[in-house]
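Below is one structure; the comments refer to it alone.
With one protein chain withheld, the remaining protein chains of the complex are depicted in position.
Chain IDs A, B and C follow the sequence of writing; residue 1 opens each chain.
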Amino acid sequence: MNTFGSILRLTTFGESHGAAIGGVIDGLPAGIEISLGKIADQTARRRPGYSTLASSRREPDEVEFLSGLMSLGADGIEPFSPGNDRAVTLGTPIGYIIRNNDARSADYEALREVYRPSHADLAWQQRYGIRDWRGGGRSSGRETAARVVAGAIARQPLESIGAAIRCKLVSVAAETDPTRFAAIIAEAARDKDSVGGIAECRVSGLPAGIGDPVFGKLQQNLASAILSIGGVKGFDYGDGFAITSLRGSEAADTIRVDNGAIRYGSNHSGGIQGGISTGGEIVFRAAFKPTPTIGKPLETINSSLENIVFENAGRHDPCIALRGVPVVEAMAALTLLDACLSAGVRFPSHNFQPGSGGI
Amino acid sequence: MNTFGSILRLTTFGESHGAAIGGVIDGLPAGIEISLGKIADQTARRRPGYSTLASSRREPDEVEFLSGLMSLGADGIEPFSPGNDRAVTLGTPIGYIIRNNDARSADYEALREVYRPSHADLAWQQRYGIRDWRGGGRSSGRETAARVVAGAIARQPLESIGAAIRCKLVSVAAETDPTRFAAIIAEAARDKDSVGGIAECRVSGLPAGIGDPVFGKLQQNLASAILSIGGVKGFDYGDGFAITSLRGSEAADTIRVDNGAIRYGSNHSGGIQGGISTGGEIVFRAAFKPTPTIGKPLETINSSLENIVFENAGRHDPCIALRGVPVVEAMAALTLLDACLSAGVRFPSHNFQPGSGGI
Amino acid sequence: MNTFGSILRLTTFGESHGAAIGGVIDGLPAGIEISLGKIADQTARRRPGYSTLASSRREPDEVEFLSGLMSLGADGIEPFSPGNDRAVTLGTPIGYIIRNNDARSADYEALREVYRPSHADLAWQQRYGIRDWRGGGRSSGRETAARVVAGAIARQPLESIGAAIRCKLVSVAAETDPTRFAAIIAEAARDKDSVGGIAECRVSGLPAGIGDPVFGKLQQNLASAILSIGGVKGFDYGDGFAITSLRGSEAADTIRVDNGAIRYGSNHSGGIQGGISTGGEIVFRAAFKPTPTIGKPLETINSSLENIVFENAGRHDPCIALRGVPVVEAMAALTLLDACLSAGVRFPSHNFQPGSGGI
Partner (left out) sequence: MNTFGSILRLTTFGESHGAAIGGVIDGLPAGIEISLGKIADQTARRRPGYSTLASSRREPDEVEFLSGLMSLGADGIEPFSPGNDRAVTLGTPIGYIIRNNDARSADYEALREVYRPSHADLAWQQRYGIRDWRGGGRSSGRETAARVVAGAIARQPLESIGAAIRCKLVSVAAETDPTRFAAIIAEAARDKDSVGGIAECRVSGLPAGIGDPVFGKLQQNLASAILSIGGVKGFDYGDGFAITSLRGSEAADTIRVDNGAIRYGSNHSGGIQGGISTGGEIVFRAAFKPTPTIGKPLETINSSLENIVFENAGRHDPCIALRGVPVVEAMAALTLLDACLSAGVRFPSHNFQPGSGGI
């Protein structure tokens, strides 16, 4: 299963060191204006070289769009041009690819026979009986580049109705003071080790009434989205795990009407009641484990079922949570746009009807 | 959306005070033997009257099976009889209903115009513009009775290959000593208040190689299952949120081969690597909020958009986490059986082939 | 797989001689008014005793609705009452059952070991290794009663936007004069034999722009719907198979604008171009085979793999196409409403918003 979503569906494909990774976005309404620059902004955030704290693999992550978009010129729509920032959706699937230019497969020959600890390697082999050993293959974090492209598209119609998605790290290695995060990560890197972290995502401006009450609860689909990201070990929303310390009388989000407007006295629920958005801020968290690939030696086995010690010689991210932040936003955007479409929300769109002069 | 699952699909229906709730289980292989007694055991665990700590509504929760099963007699299969413990699946959908006998709708007239705080009432109204106000309608916890029936069926083929699912409360109102849980809940009930709790589920005996590596990760589907339960605010697995305090070198599940058998040095990953089961114990947790319906007065609004104070006069559960435990097991069973079927696992089944004398 | 549809989904369950058959309709918008009398009208059309030409099994086909509906009283919505013709959808799944009262399973003991020719019996056994032999079990035409209920609901919102679905037999045993159909069928019945027929369905008033251009073409989903009916051997639409005799210049539906309105010069395409409705009349046909169960002796085998001669002693329909007509309409209604919902069509609905006084 390589598809996510219900009305809005993202299908991704590609191995880390194959020819390319890519995706197909289906179910986006027609006539939605998309800024190509905003897509580039998002993919830049996920890219390894973006932060000096992250791994040094150079991946320009240049996206090539193959279908589903045309460009908006002075005289209406015209054939798609990547140089024109203003694209518009056709209502057809948006196919795109990102070439794996910096693959350096030779680097990975050493991994061919190793099952790295706390990686997918061994479980994958047991599942499929065949494995692309190069850089994690399909299990590589590189697959998330395709998600970030899709999320960067999905967030644009959300923004057009006033919804904003912002995620940031709120703890690294149990430290919650952000001014100390960089030092902690740098120290882990010096030790050839890695650290975990918690990312918190806040969504403002989502209308009330989004989400389904039984299966398809908004928190259910968000949890599914977030736990589909490699390295995430937990999800909670609103007060989350901490709410278990409160009494019902403390945890209640009381409701008031002020001048005809409905207001909540608190937001323990994280903007979702009974699976449906309340119109308040959506708040949820994702717990990222420390990167499993580290420079320190670890006991493991190889494909001949021999006990070995594995010491990663190549680059690694000392804190995958850092690069996870834009991926969390991307998955949130896809989930929320899908839920909005399911609930019948309409988004501002260009309409080139017969007689309108558009075409 | 009222359907859960991919190959194995559960569709539930029913409002809390309508004629009945029920479900349809589709995708179960043919010829699987099902003990009806084991189903009754599970539904008894979820029933309000099961614990003296839970709400006093009497719901015998008598399940009537309408299709998909025949009985196993001395001479092979025969028409389904609820008195015969040994049922066998036909490979057709299993439809079943539970009548809402103790509905006492009149009790709920008072709720007709109230939007209870931290309930689905208001968000539901904003979503649908129409609402069955009686006892939460479709958003009632009663819907989970249909899930427990389905889970009680799904766990049986899992048990037949050696997998066992066990969930229990590991904290109540932040207290982790189980001998103190009853007193804490009783005290909350005396105060007309409620408490939250954390349930931990452990699954042993699941084969390695179950789950998909990108979308359809085992933890993703478990998270989706658990967050679809009303009142659950968080999910984590393995070390979960706590893993963010560890370094990569501490969190690594090293691997060894001993006498040809693959063994892990630890289980920080909770039995799942890269979305796929490792063969180790699956461990995950669900955080339940305190019951939102309490006897204490709470500020809220009514459907005329007036500010009111709502004081629940009727029964309520002082700790929904208690009754959530069998629901967590049920959703885990459905998710894991679905994942096993997707991965091609075959389960022991009766086969009445032509010429076998079966029929 | 026992579910049909994408946004609007019908799941059916039940064996012909089990406790009940039934269905769950999910995805219907909230607030849609449904006349219960119109449902009864449709189920009456499918019922065996409806025509003197059909089988004599008495099936009152009394539908019990279990969920998803409330009633519309003088003061707004109220608990569902089957005696009130005016029901309204809650947006939750509509569950319903039809008890199998006239089951007479004993009649079917003779079938226990017989694989009837041109029936599902043997292929079913090869697929599942277990079989409810009574009256065809899940393969019985009785399953279509659940579809007719769902179709009778689905056609009501379609009617509210002006769409009308009408199906009739256009040929019986190759005869196209309807005044002769009754005599042909009666003659076949006298001969303990059966005849086939072709049903033609016409849908007027469907808006332009319904259907998807690649997968999910309107004709594709209609074909899937119609071929899911037992006994149907073919589907075509517009000029159908006959169009293969025309040249492109003859088959073209020319287009004109008259006083601002778009008009087609012909309707060879049956109201669908490129998978999308044109706004013209949708026309399609279903070919029903002659009933396979007949009174004449036929060579076949039993479950001991012995060659036998089977002579059906019980009732049978001399022409299943007759009873197929309302089933075709039902499947068309489900397909078209689903396609309308996918395309974003909105249907007139009651809205009991906060402050509206509805509740």
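Rule of thumb we're sticking to: a residue touches a chain if its C-beta (ideal position, glycine included) is under 8 Å from a C-beta of that chain, and two chains touch if they have at least 3 such contacts.
Values in this document were obtained by computation on a predicted structure and should not be read as measured data.
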From C:H17, C:R46, C:R99 or C:R138, the answer for touching the chain not displayed is C:R138
Looking at C:L111, C:A188 or C:I282, which makes contact with the chain not pictured? C:A188
Looking at C:S6, C:S35, C:S71 or C:N84, which residue reaches the missing chain? C:S6
Checked against the full complex, the residue among C:I161, C:A186 or C:I301 that touches the missing chain is C:I301
By the contact criterion defined above, which parts of chain A meet the unshown chain? Give residue numbers in ascending order. 1-3, 9, 11-15, 17-22, 24, 26-27, 30-31, 64-68, 70, 77, 79-80, 88-95, 97, 105, 112-113, 115, 122, 125-134, 137-138, 303-305, 349-355, 357-359
Residues on chain C that touch the omitted chain in the whole complex? 1-4, 6, 12, 115, 117-124, 126-127, 138-139, 143, 171-174, 188, 191, 193-198, 208-217, 219-224, 226-228, 230, 232-241, 243-257, 260, 262, 265, 268-270, 272-279, 287-294, 296, 298-301, 305-307, 321, 342-343
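Simple rule for what comes next: only the chains that are shown with their structure count from here on.
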To the nearest 5 degrees, please report the angle of the rotation taking chain A's Cα atoms onto chain B. 180
Here the gap between chain B and chain C, centre to centre from mean Cα coordinates and rounded to Å, is 35
Where chain A and chain B are represented by their mean Cα positions, the distance between them in whole Å: 28
Hey, how far is the Cα centre of chain A from the one of chain C, in Å? 43
Where chain B touches two or more other chains, by residue: 1-3, 12, 115, 122, 126-127, 138, 305
